[in-house]
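Heads up, one of the protein chains got dropped from this complex, but the rest are sitting where they should.
Entry: chain A
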């Protein structure tokens, strides 16, 4: 019994509820939401150390042992993602303090950020497919509110699309769960894994697995990314940064978990399919990123490229490639939050997101410019920044297994990604300065702190790769060797 795991979810949940009562006291809301996340961050760090020393921790909720009850599983993979989520959440909040505006703050912005984080972290921690659905819904409902909050015309248009797409995919998710429950009689990941390996993964089970893959592909913007650029363009950038860093990653996490623990037996079908989905997503995302001249759109398409890369890396399914994918996943959460925050500052200063209407910002905002440059290089995977190690490991794994197409597409799209962000850099920061300090639509005061934190992390993850790798390898080990996960959840077998 490890009640410490539930604290990761309880603290933000209770804080979110408490903030409902403090609706009109904005500074109290700010302090409480930051304090809550700091506490969660400390607890997550403690759990990570314990997991590293003692192995995966589990908590049977209500004392009901699996497969009867719902179990929370804190393995290294999930915990690293939880920890990253918390840091990204803190940075987005710090940025939000300055930019989100009193109107949204009074209408429960902070409450729903906390609930969103509960949903995201709960999805990472749960060991039960139906519970995963529930946490997905917690996350999605909060995101519906956050995307629509403020009630601008564009928000209404995009949030209707976003809600519809997600409701349909949630419905498909439920149908897939029903199929699985009908076939296996259980929804606990570990228990399902035991039963699938005993009964053999026949055609019917593989079909259901692909059905689930479809669901998570919509949520993760894997090939079915059509909803993403629009809806990430609608809300304020603090919220868009939170979405870009966290939401698609939950879908990716679910694919990683499901196709490593429960359905790893037919890789020539499922993982091959994942590889092609990843390759196509990379290509389409990169074309989108290169083609657009709107800052928001370029950043949104960069989210899509990264999704493709991680899934392709996972589909190679060797320890090296998986470690690379996990590394890249964590790197991507940081760097996407950073890019969206910096992009948000640029849009805030100029009042437009059209690249052709910006220029010369480096004269008044040198630190902003250089941080954007670092983020751009990290995104493309230039050493020694954080994107490099992940890309290197994935490419190593892909070439070692003969997946040359993944390697080639991965490299080419990296270049296209680099082009797309450097395009932002050149247009935004080089050239004649058209904007005097007085003309700027907002002040950068306070917004540089979260970007600085994230920049330091992005550099640190690259330079300190040796240190980070200990944890990443442990996480990849759990994915690569599902019996570790199964034994931790059900030590006595079935």
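Here is the rule we go by: contacts are C-beta pairs under 8 Å (C-beta built on N, C-alpha and C of every residue); 3 or more make two chains touch, one makes a residue touch a chain; residues count from 1.
Basically, contacts and distances are computed from a predicted model.
According to its UniProt record, the chain left out of view corresponds to "Multicomponent Na+:H+ antiporter subunit B" among "YeeE/YedE family protein", "Ring-1,2-phenylacetyl-CoA epoxidase subunit PaaA", "Multicomponent Na+:H+ antiporter subunit B" or "ABC transporter ATP-binding protein". Of the candidate positions A:39, A:61 or A:442, contact with the hidden chain is made by A:61. Interface residues of chain A facing the missing partner chain: 1, 3, 6, 10, 13-14, 17-18, 20-21, 59-63.
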